[in-house]
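To start, I am sharing the structure in question, which I have written as structure tokens.
A single protein chain has been removed from this complex, and every other one stays in its place.
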Amino acid sequence: MEAVIYICLGLLFICGVLAVMLRSLLKSAIALAGASAILAIIMYLLGSVWAGIFELSVCAGLVTVIFVSAISLSNTDKQDLAKLYEDAKRMSALPAILIICGVVLILIAAKTPFMLPAAVPAAETADNFREIFWNHRQVDIWGQVIVVLTGALTVVALFKERE
Amino acid sequence: MSKMEAYVETGMLVVGFLLIVAGCYCLIRTYHLLKIIIGVEVAMKAVTMFVILAGFINGKIALAQAFVITVIVIEVVVAVVAVGLAINLYRIYGNMDIRNLRKLKG
Partner (left out) sequence: MQVIESSTVLIFAVPLVIFLINSLFSKRLAEKFSMGLAYVAPITQIVATAACFVQIAHLKQHDIIISWDLAGAVSMRFAVHTYSLVFLFCIALVSLASIMVANRTVPQKRTGFASLLMMLILGMNGIVMVTDLFSLYVFLEIVGISSFVLIAMFKSETGLEGAFKYLVMSVLASIMILTGLAFIFMQTGSLQYDHLEASALAGQSPTQLVLIYAAMILMIAGFAIKTGAVPFHSWLPDAHQSANTAVSVLLSGIVIKVAGIYGLIVITGFFGKLPGIKLTLFIMGTISIIIGALFALRQSHFKRIVAYSSVSQMGYILLGLSTVSMLGLLGAVAHVFNHATFKSTLFTNAAAVHEQTGTYDINELGGLEKKMGVTSFSSLAAFMSTAGIPPFAGFWSKLLIIMALWSSGARVFAAIALFASIFTAAYFLRLQRKVFFGKLRDQLAGITEIGGSVKLAQIMLTVVTIAAGLLFPFALLYFRGIGLL
């Protein structure tokens, strides 16, 4: 199981960096979807099945659809894109930065081994996802409802072509 | 917890921080509006992973799942708003260059 998690972490990192570094926006969006899918696998491996399903369907699916439609709406010629935004040039320092940060973080981690927090007081007895989500987190569910309604208003307010 | 598992958790923290660095670097350096949103999404992936990791470490994975589902819903709506703004800016300027946004200064 550890080995699978390590492989997934590596793939997640690669997908994330590709999403940032790739020159073509379409490929970036696909790399982002890949990162979401791999994150869903990690979630599944850590025992959170429902969150994994959500990540896979909503983030890897819906967000990608949104991005791809936005990209197709604003399609620019490939050469123009490269010349106009100079992404390759402006992003070229990223690998070096990531390597430095990575080395520093690993050194810190090696010096001070990760301390697991002390035993958590058993404040909540229920550890059943269904009960926690629908009963203990009702405020959040109402919050979600309001967020989605606001999202609907957003679509009405921002996406209409002509008034 | 065994020693092995602590290594997994350290690895997840390191990868998460690196992804946040990558996302924020993209957000600062790029000129394209949609690329900014992609950078933000990359960082959000790392944050989602942190929440699940927290639940995994302290044994409250069910609570962490409830958090993550809410976070995902919010993330999508924020992405919709951001893309909506970008498309409206595209309709005005004909491209998605952040360098157009220089009307407000001082």
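All chains are identified by letter, namely A and B, in their written order; residue positions are counted from 1 within each chain.
One rule holds in what follows: a contact is a pair of C-beta atoms (placed from the backbone, for glycine too) under 8 Å apart; a residue touches a chain by one contact, two chains touch by 3 or more.
Just so it is clear, the structure is predicted and the values come from calculations on it, not from any experiment.
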Hidden partner chain, touching residue among B:8, B:22, B:38 or B:53: B:53
Had the left-out chain been drawn, it would touch chain A at residues 112, 115, 117-118, 120-121, 123-124, 134-136, 138-140, 142-144, 146-147, 149-151, 153-154, 156-158, 163
If the missing chain were put back, which residues of chain B would it touch? 20, 24, 27, 33, 36, 40, 43-44, 47, 50-51, 53-55, 57-60, 63-64, 67, 70-71, 74, 77-78, 81-82, 84-86, 88-89, 92, 101, 103-104, 106
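The definition used in the following text is that only the chains that are shown with their structure count from here on.
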So, in whole Å, the Cα centroid of chain A is separated from that of chain B by 6
Complex contact set, residues of chain A against chain B: 2, 5-6, 9, 12-13, 16-17, 19-20, 25, 28-29, 32, 35-36, 39, 42-43, 46-51, 54-55, 58-59, 62-63, 66-67, 70-71, 73-74, 76, 84-87, 90-91, 94, 97-98, 101-102, 105-106, 109, 113-114, 116-117, 120, 124, 126-129, 132-133, 136-137, 140, 143-144, 147-148, 150-151, 154-155, 158-159
Can you list the residues on chain B that touch chain A in the complex? 1, 4-15, 17-19, 21-23, 25-26, 29-32, 34-35, 37-39, 41-42, 45-46, 48-49, 52-53, 55-70, 72-77, 79-81, 83-88, 90, 95-97
